[in-house]
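Complex shown without one protein chain; remaining protein chains in place.
Note that the chains are named A and B in the order they appear, and that numbering of residues resets to 1 at the start of each chain.
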Amino acid sequence: MATTSPSLAPSRVVPSRRWRRFTKEGGAEILLLIVGLLLVWSIISSIIPNPSRYLPAPLVVFFSSGELIWKGLFPNYVGQTLYRLILGSILGLGVGIPFGVLLGLNRTVSDMFYPIMNFFQSISGIAILPIIVVWWGNSEKTVFTVILYTALFPIAFNVLSGVRSVPRIYVNAMRTLGASNYCIVRDVILPGALPYIATGARLGIGFAWRAVIAGEMLTGRRGLGWWIFTAQDTDHTDQVILGMLMIGCIWILLDRYALRPIEADTIQRWGLVQR
Amino acid sequence: MQAKLVVQGLTHHYPDEYTGEDVHALDNVSLEVEDGIFAAVVGPSGCGKTTLLNILAGLLPYREGHVKVDGVDVHGPGPDRGVVFQEHAILPWRSVARNIGHGLEIQGVPADERQRKVAEFVELVGLGGFEDRYPHELSGGMKQRVSLARTLCSNPIVMLMDEPFAAVDAQTRITLQEELNRIAIATRKTILFITHNVDEAAFLGDKCFIFTRRPGKLKATVKINIPRDRRIWKDLINDSEFTNHRDEILTLVREEVSTLGDD
Partner (left out) sequence: MSTIQELSIAVQRRFGRQRLRRIILGAIPFVTLAFLWYLNTANEWLPPVYIPPFASVWEAIFLLEEECMGFMDALTMGSGCMFTNHVFSSLGRVGLSLLIGLPLGIAFGVVAGMNRRIANALEPLGIFANSISGIAWLPLAIVWFGIGTATTIFILLNTIFWLVFFNTLLGVRSVPRVYENSVRTLGGSRWNVITQVYFPGALPSIVTGIRMSMGFGWRALIAAEMIGGDSGLGFMIFVSASEYKVEEVFLGVLVIALIWMFTDRTMLVPLEKWTIQRWGLVWRPS
């Protein structure tokens, strides 16, 4: 509806353009929400018994890790977790993309492998973790296997659909020009499937992020997931909450400023296929 | 007898959230549409026609002026004013029949009576056999027929139509115009019809309001006394009475469009 509420009627004081942009895009509401949430949080933690165990106040949480940062442990944990995520994702991409392309090139092959990939995808990486722990113990290899397994399937699936969505005419056109199979894959199939590859990568890395956190908790390898889990064990609830907030923030930053732009860019620039 | 639709001194501003300056869309508009009259509103793009219609429909609150339908002040939307929107506004998740009967459903009319009514209007707009189709299976013209039938079916006191045929092709538009004329004869509804197509206004209107460019003011009213049953494109296209009216409206609108550049 075209109405605007009266509170937005033009006032005598004309605020700056930037401020208006900020409020128009919901900045004010977000600010209000954050302040409100912090307030509710502090109130709750000030009335419940034993807040340091159940819900430490925001400031307590904020200052809880001074010591950790000071000792350099905290950056270490974040670094470890990110390292696992990045290496695991690279492994996932490195295996998933060629795999998806190979499967997608031939209709018979892709029809053949689709169901079994579906089956393995529905066993989550976390569920196979106990098996792998039996095989390799609580080692770094175990964590990486879980991450790889988790990231692999969404990536391979998307690449497969991407390859299959490239219109046949492009391939045929290349054929009539006498291009080799390698040429066709490099010049038509890969660029054509790129938007899907980007989507798959974002999805796969998102899954991998959860897998890293859970994997660290379960195998006891040092990192953010391990940290919040041990903090809970040793009754440092303030550190648990801080760790959770960090986990959320890191993911949002990663998604907003790395993965999403890459995805949007590839779709716009390379998209043979309009979506 | 009092007019069905009365607008007095209506002025409207839109506040602009980015620049802080408001858009003056309507300026002191007064007009009346009598019972059973087909009124066409023409004016350059952006002159406030949709704004006027939204206010009449009750979708847009107004502060200055008066708007009365059948003697009652307009506050909020209601089934006494049926609206056919510029875009396709029929619900994609309802079949044709359920869309047409939607108004009756909301009013709580029992199912069997509703079915009878719906069947009647399906015939009137020529959609027989399409009752169970979903909107995405219809052409643009057919969608507007559904929209029209839905509005007619809840039997409003006045019908408000916002460029309902703007989005259909020229052939279909001619058919739809003649059909609307036929429906106007059959139902004797009071209609306010917004368009920027001068031919359409002259063909359909008993009365034609011409608006100035923004801020929209009523510039002139042209009365067209061609009997409804004579309004068929084949006959009218060379009819001097029709062409005179059309040229008169055209001249009035042209003046507005040609001065648009100084804005």
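Keep this in mind: a residue touches a chain if its C-beta (ideal position, glycine included) is under 8 Å from a C-beta of that chain, and two chains touch if they have at least 3 such contacts.
Just so it is clear, the model here is predicted, and its values are computed rather than measured.
Student: Which subunit A residues touch the hidden chain?
Tutor: Residues 1, 25-26, 29-30, 32-33, 53-54, 108, 111-116, 118-120, 122-124, 126-131, 133-135, 210, 213-214, 217-218, 225, 228-229, 231-232, 237, 240-241, 243-245, 247-248, 251-252, 255 of subunit A touch the chain that is not shown.
Student: Spell out, residue by residue, where the missing chain touches subunit B.
Tutor: Answer for subunit B: residues 57-59, 76-79, 81-83, 85, 87, 89-93, 102-103, 106-107, 134-137, 147, 150-151, 154 touch the chain left out.
To be clear about the criterion, only the chains that are shown with their structure count from here on.
Student: With chain centres taken as the means of their Cα atoms, state the distance from subunit A to subunit B in Å.
Tutor: 50
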